[in-house]
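Note that one protein chain is taken out, while the other chains of the complex remain in position.
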C-alpha cells in the first residue's frame, strides 16, 4: 500500500468574486521513502494542494476527492483526528523561516511542542528531545541556546529549527513548501543537504515544493509540474528534465537565467499571465499562453497521456510540441 | 522640511471614482451607519425649524408624564416634551462630538505625524508632552477650565478635545512609524520627496483607516464625556438641552421615571452605533484593496 | 538596562517639574480661596482674614510655590486647608481605594475583553463575531453611571447582595473591601472592556494571518490552543498599549462612578478639593497622577519587553 | 434591623473637619453638635431653647447681661472638668484676635466673666434677644482648652458620644462614651454617618438598606418613599429662606418697579415644584412661618405676569431686558434658575443662566464686586434680617427706614411688641421687593419605619442622637 494516495482532488475556495477552483482533479501516489517534487508558477495551487493534505486549508475551502494516507481517508476527517495526524504522522516545513516561528516562544518550547502534544512527553523530557533534534539539524551550541527566541537566529538557523520541529515526532511524510526560497544560495544548499540526509536516514517520504528547477533536480526522484490547479506533467525527475514534454514545462525551463550563459541573450518568457482561478477556461488552462494552442485546446481539458514509463503529460498537441522542440533545440537553453 | 509642496492634494481620489457611491450603497454597514448618522443630523437640523413642543416651555403641572399621543415620549421633570428636547439636544451632541473629535484629530494627528517624521528629540518631546497631558484626565481639565472660564458647552468641548489630542497623537505616531518603515516610503525618499510631502501623500492616507475607526470611537466617548461633565454640572448649560444633560438629569430621577434616562441613552447609543458602522464602512470603501472589483 | 532606567527617571523628573509649574499657575487663576470657602457666606470677614493668615494664603505666589516644592523635596506635602490633616495621609487613604479599584476594574476589563475579543476573532464574520461585536458596540455607548445605577438596582436593591455604595476601608477585611468595590469596578469595566475587546479582536485577527500560526497548526495544535497559546501573546502589544491608557484614565477619571457609589476615591478628592479651593491637595494630587501616569507607561514598556522578546528593555 | 443599639444615618456632605469653631461647614454641626460637643443651651426641633450645659439662666431687664448657672459634675471626654473657666475660655477664644470662628463678631461683642466655678456672666455690648438661641449653635460649643488644636480630627467634648473612626470621604462612626453624665439615657451605642452626595445614590442606599435614616434627604427622590410602607417620611420646616437675590445697585434693578415686576412674574408654586419638587412653603418676605412674629406677606407681590409687564413698561424698561442669573451648585439653585428663567422670559426678561462654583459665587457674587444681576440662594441662618440693614451686603439694600425699624426691634424687650415690629419689617422688605422671596424649604427626612426620635423641623442643622432610638 502506498503511503499517500491522492485521487481526483478538488479544492474550491470561496472568494469575494465567487468560488475559485484552486486545485482541479489532482491525483498522485507516493510510496514510503519516495521523494516527490512539485514545481509550477506562483499561484498554480502548489501550496493549496499540500495544505489540503494537512487539513490546513482555510475554513472557506471545500475539498472533494480522496486523500488516503496510510490507508486512511483524510478528506472529511474530523478536526480532532486531523490534529492527531498533523505534526505526528505528517510534518511540514514552511517557506518563510523569518515568520514561520512564533516570535514570543523559546525554540525549545516550539520544537518540543509536538512531542508534548503527540507523545505526551513532560516539559523536561520534551526539552531534552528538542535539544537532540536541534543538535541533529546542526544548530551550533544547541544546549545553551534552547531558551533563545527565534529572532536571535539567522535565517538558515531558523529554517533548521523549522525542520527540527517538523521532524520532532518522526513523521512518515515530510512536506516542505518552498523551504529555501527566502534563503541565499549557500544557506539554501545547507538546508537542502540537510533535508536530503534526513529523508535518507529515516526513510521518510518527502514532498518538496519549489519553483526552482535546480532545487528539484537535486533533491527529488519524481516530480509533478502544476499549472492552473492541475498536474500538466509528471514523472521521474530525470525523465521530465530530459523530455520536457508539456509546453509549460518547456516555458519554465527556458525562463530560467542560467549561470554562464552568454550575456545579452534574451530569456524566453511565457507570454500572458496565470488565468484567474474564478473563471478558469473549460479547456487546457495553459491554452492561450501556449504557442501551440489550437481551438481544441480551449474545448476540453486534455487527458493524461503516458509518454514514457510513469511519465504522464496532459497535452493534446504533444506531437507538434515534440516536432518544434527537435527543430529549435539549440545550445542556448541547455543547462550546463 | 522639503521645499517641495505636494503637487495637488490627495483629493480623496476614491471618493471621486465613479463607482464609489454605487459600491457604497451596497456596503451594508456603511448604509446602516449612514442612515443612522443622517437621521442624527436631520434631527439636529429639523429642530431649527420644527419641534412638536417648545423645548424651553415648562409646564410643571404636567411633569413626568408617560408617553402619550400628545407627548410621544412623555415629559420631563419640568413638564417639557421629551421628543422636542431630544431633537434640540441632538445639536449639542453633534457639536460636542464633531468639534471635540476634530480638535483631537487635527492637533493630535499633526503632532503624531510630526513626531514620526522628525524622530529624535522632537518625537521624544511630543511623546512626553502626551504623557503629561494624559496625567490630566478630561474631567480634571474640564473642572479647571470651568473653574477659570465658567462652565459651558464651549469649554466642555475644548476640554474633551484637548484630552483627545494625546490619544490621537500616540495612535498616529505608532501607525505612522510603521508606515515610515515601509519600502514605498523609502522609494518616495529615493525620488527626492521631502518629509512633508511623504507625510501628506503616503503616511496620512495609509493611516487613515486607523484614524477613521479611532475617530468614531472617540466620537462616542466625547458624547458620553459631555454627559459625564453635565452630570457634574460642567457641560451644556441650561436651558440648552443636550443628550448628556438629559441623561444626567434623568439620572436623579432613575427611581421615579426610568424612561427619562432610557430615551437619551438610546439616542446616544444609536448615534454612536451609526457612526461606528459608518466609520467601518468608510474604512473599507476607502481601501483600494477592498474597493475595486474586477 | 540601567541607561534605560536613567532615561526614565530623567523623564519622570522633567515631567514632574513641568507639571508642578503648570498646575501651580493654573490653580492660581482660580477665583476664590480656601479661607472664604471654609468660612462660608455668613462668616465674619475678620475671621476669614484670620484663617487666610493661618493657612498662609496671604503670602505671595512664588513664596507659596517655593514652600510647596521645598516641601515636596523633603517629603512634606503640607496640611490640607479643609481637613487640616496632612495631605499625604489624605491621599494615601484615597489611594487605598482608587488603586485597588482601578486594578480590579482593569482586571475585569482585561478578562472580559480578552474572552470576548478572542472568541469573536475565532468566529470571524460568523454569527458569534457579529453578535459579540454588536454587544461591544452597545457597551461603548452605555454611559457608565447609567450602567452603575442598573447594577445597584439589580444587585443592591432587588437582590440585596451588595451594599449600594460606600467603602469603609480595608480595616473590615479584604473580603469586605473587595465586595464593596466589585460593583463599581464592574461598571467601570464594561465600557473599557467593550473598547478593549474590539482592539483585541482586530489584533488577534491580524496575528492569525501570520505564518507561525500555520506552523503551530501543522504541529497538530488544535484551533483553540493555537488561539490562546500562540496568537494571544503576540496580539498583546496593541492591547497592552490601550490598557495602559485605560489604566491612567481609571486612576482619576472615575469621579462619576465614585459619585454614584459614594466612594472616597482620588477623583472625588480632587473634585472636592477644587471646589473647596483646597489647592494644596489638588496640586499634590495632580503631581501624583502625573507620576503615576509615567510609572504606568513604564510598566507598559516593561510589559512590552516581557511579551515580546524581540524588544529588549534596552531598545525602549 | 436586628441590632437595636446601632444606626446608620445618611448625610449629603462630609464635614471637612470636626471643629465647628474653626470651620463654617454645616456638616460639622450635623455630626458633633449635642453629640460630641455641647453648648450651654440646646435648641429643639420646635425652635424652643432649653438648658444643656447650663442649668438655667437669667437675663437683665436691659437684655444685656446674662447669668448662666452651669451644670455640675460634667467632665470632658479627656477627663478634664467642665466649669466656668472652660466657658470663658471658649467664648474668649471664639471672639479673640486669631479666632476663625464663623460667628467671631457675635463673640467679640461678648465679655465673659467667671462669677464662680459654676456661674458665668455674659455681658453683651449690643442687645440681642436671640442670644440664648445663638448659644445653642455649633459655633458656641464649649471646648476643653488643651484639646482645641486637635478638635478638628479628635474632638473632645462633654457630649454622650465619642469619635470612633472616620474613613474620610465615606463614613464616620460615633460610639457612646461611657463617661457621660447620664449614660442610661443613650439608647444608640453606635451611630454611623454615611456621606452620600449623589441623589440617586442616596435613594439607592436607603432602598438597599445601607442607611437607616436620611435627614435632609434629596427632595427629588422622596415621592417613591412616601407611599412605601417600609419607610417613613418626615417633612419639617426650617429657618431657611430660598430667595432670588436681586442686585439692588444695578440699573434697572435699582428701580423698585422693576424688582416688583420680577417678583410678579414668578409663580412661587411652580418654583417650589420645579426647584424643590414641591417641598417648600411660599414666603413673601425674608422670614419663615415657624419664626416668632411671622406674617404672611405672599399677597404683597402676587404672581401676575400682566402686572409685571405693566410695571416694566412703567419703569421705562425696554424689553427684552437681558439679565444674567448666577447660580451656585445646589440643585435648588440650578433647577430653580431654570424654572424662573422660563417664567421671566414670558414677561420679556431674558435671563442668561451662569452656573458657578461656590468659591466663585463667594468671591464674585457674594463678595468682591458683587458682579451679578440675579442669583438664587438659600439663607439658612435663623435670624438674619439684619442683612437688610447693611448697604454693602451683596444685594445692596439701602434703606434708612428699615435700619431704624431694625434698631427698634433689637432694643425692644417686650416680646409681643417685638413681634409686631418684626411683622412691619417683613412687610417693608416685601413692599420694597428687595429680593424675590420664593419659599421656605421643607427638609424631608426619610427613615426606615422603626426609627424614632427624628426631628420634625430643623431650626438648625443637627442630628440629636440622644433622642433617637429604634
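Per-chain residue numbering starts at 1, and chain names A, B, C and D are given in the order in which the chains are listed.
Basically, a contact is a pair of C-beta atoms (placed from the backbone, for glycine too) under 8 Å apart; a residue touches a chain by one contact, two chains touch by 3 or more.
Rule of thumb we're sticking to: contacts and distances are computed from a predicted model.
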Hidden chain of the complex, named as in its UniProt record, picked from "ATP-binding cassette domain-containing protein", "Multisubunit sodium/proton antiporter, MrpB subunit", "Quinol oxidase subunit 4" or "ABC transmembrane type-1 domain-containing protein": "ATP-binding cassette domain-containing protein"
Given A:52, A:110 or A:237, the one touching the chain that is not displayed: A:237
Residue among A:125, A:148 or A:217 touching the omitted chain: A:217
Touching residue (missing chain; options A:71, A:120, A:140 or A:257): A:257
Chain not shown, touching residues in subunit A: 41-42, 154-155, 183-189, 192, 211-215, 217-218, 237-238, 241-242, 251-270, 273-274, 335-336
Subunit B residues touching the omitted chain (full complex): 2-8, 13, 182-184, 186-193, 197, 201-202, 205-206, 208, 287-289, 291-292, 294
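Here is the rule we go by: only the chains that are shown with their structure count from here on.
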Graph distance between subunit C and subunit D, where chains that touch are linked: 1
Most widely separated chain from subunit C, with each centre as the mean of CA atoms: A
Chain with minimal offset from the mean of all protein Cα atoms: C
Centre-of-Cα separation between subunit D and subunit B, whole angstrom: 46
Centroid spacing, where centroids are CA-atom means, of subunit A and subunit C in whole angstrom: 53
Intercentroid distance (Cα basis), subunit C paired with subunit B, Å: 23
Residue numbers of subunit D (touch at least two other chains): 200, 204, 207, 329, 357, 359-360
Where subunit C touches two or more other chains at once, by residue number: 30-31, 149, 153, 259, 274
Complex interface listing, subunit B residues touching subunit C: 128, 131-132, 134-140, 143-144, 147-148, 167, 170, 174, 217, 220-221, 224, 227-228, 231-232, 247, 251, 254, 261, 265, 268-269, 272-273, 276
Sites on subunit D touched by subunit B in the complex: 199-200, 203-204, 207, 218, 220-221, 223-224, 270, 273-274, 329, 331, 334, 337-339, 341-342, 345, 353-357, 359-360
Residues of subunit C touching subunit A in the complex: 210-212, 214-223, 230, 233-234, 307-310
